[in-house]
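First, the structure itself, so that you have it in front of you.
Left out: one protein chain. Kept in place: all the others.
On to chain A.
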Amino acid sequence: MTDRFMLSRRQLLKTSAAGAALGLASASFPIGRAFAATATVGFIYVGPKDDYGYNQAHAEGAAALKGVEGISIVEEENVPETVDVQKTMESMINLDGASLIFPTSFGYFDPHMLAMCAKFPDVQFRHCGGMWNKDKHPMNAGSFFGYIGMGQYLNGVVAGHTSKSKKLGFVAAKPIPQVLLNINSFLLGARSVDPTITCQVIFTGEWSLAVKEAEATNALVDQGSDVITCHVDSPKVVVETAAGRGAFVCGYHANQSPLAPEKYLTGAEWNWAKVYKMFVDDLIAGKPLPNFTRGGLADGFVKMSPLGPAVSEPARKQFDATLAEMMKGGFSVIKGPLKSNKGVVVATEGQAFAETAIELESMDYLVEGVVGSTA
């Protein structure tokens, strides 16, 4: 806290002293340049980095860089999606000499990261999410993301075999495209086993609300859902509550099996170590960093938790077969004929959207069989 205040005061003095403070600042910090042989990489997390979820997945990726020659890491956790994140980025650049920064949370991008991109044109910023656009955003910015919907499809396959009530439950944070794709993929995976399965979704409205997530999980189990998964920042509460009520769970973000070893079926996990390593290798080699990076299971961006003890033999077989199919590439979760749960046709006969299809990044519907609404 103190550091940040001191920095902003210093920053203020600097700007008021010299009109060209910006130019001076970047000139007087030689390590502030990108593509140096030794480089500092900054990671910013919105929550605690051991939350069994989103932030832990990123922190594990960052930790994997610690052995890399010539790279040092700076991290800051619990940074809100406000002007605070700008101060954090400035401090990483000015005080730690970071030349590459990964602001990992969705809300960091606009306007915070974009403001920093303009202020520090020599520093590279890569945001986790799908928001960078070549026509609108500067070239020292970029975005990376993984096709984790495939992982939720595989979760759904196992859930479909495991569920006896044929009702699944999904605790979701906000109805944004990535979340909707996960919900739809989970249900469609389950429907590949039994087309009568339905999935009840409850939106909590925020990324991290422990009590509301617990209430949502209880409400789902009360209504007969016997396999629960989620898309919130920290699935710990959902996993523990669901397992406590005797429901099975599929994980998300990171491996939550230690929380419920008997009830944990499998889970869709990020593998950011691979992605961060890729960026850092380019940085060391002095190559320009890619601005638009995407990958799925086959690229190693996403991985599955090991199957739990409750997974049956037929489930395991179909899981392996589907995974093998996905590894070949071109697998489509959303394929026609398919309607939304409001009856609107979202894919016609023969139409299929592979994981790479850009249309999926603006998804605004829930498919038939999902009980829930996007607003």
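Note that in this section a residue touches a chain if its C-beta (ideal position, glycine included) is under 8 Å from a C-beta of that chain, and two chains touch if they have at least 3 such contacts; residues count from 1.
In the analysis below, contacts and distances are computed from a predicted model.
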The complex's invisible chain, by UniProt name, from "ABC transporter permease", "ABC-type sugar transport system ATPase subunit", "Cytochrome c oxidase subunit 2" or "Cysteine desulfurase": "ABC transporter permease"
Hidden-chain contact residue, picked from the options A:218, A:332 or A:351: A:218
Given A:40, A:234 or A:305, the one touching the chain that is not displayed: A:234
Residue of A:50, A:320 or A:359 in touch with the missing chain, whole complex considered: A:50
Options A:285, A:344 or A:375, residue touching the unrepresented chain: A:375
Residue numbers in chain A that touch the chain omitted from display: 47-48, 50-52, 78, 165, 167, 200-205, 208-216, 218-224, 226, 234, 236-237, 240-241, 244-246, 259, 371-373, 375
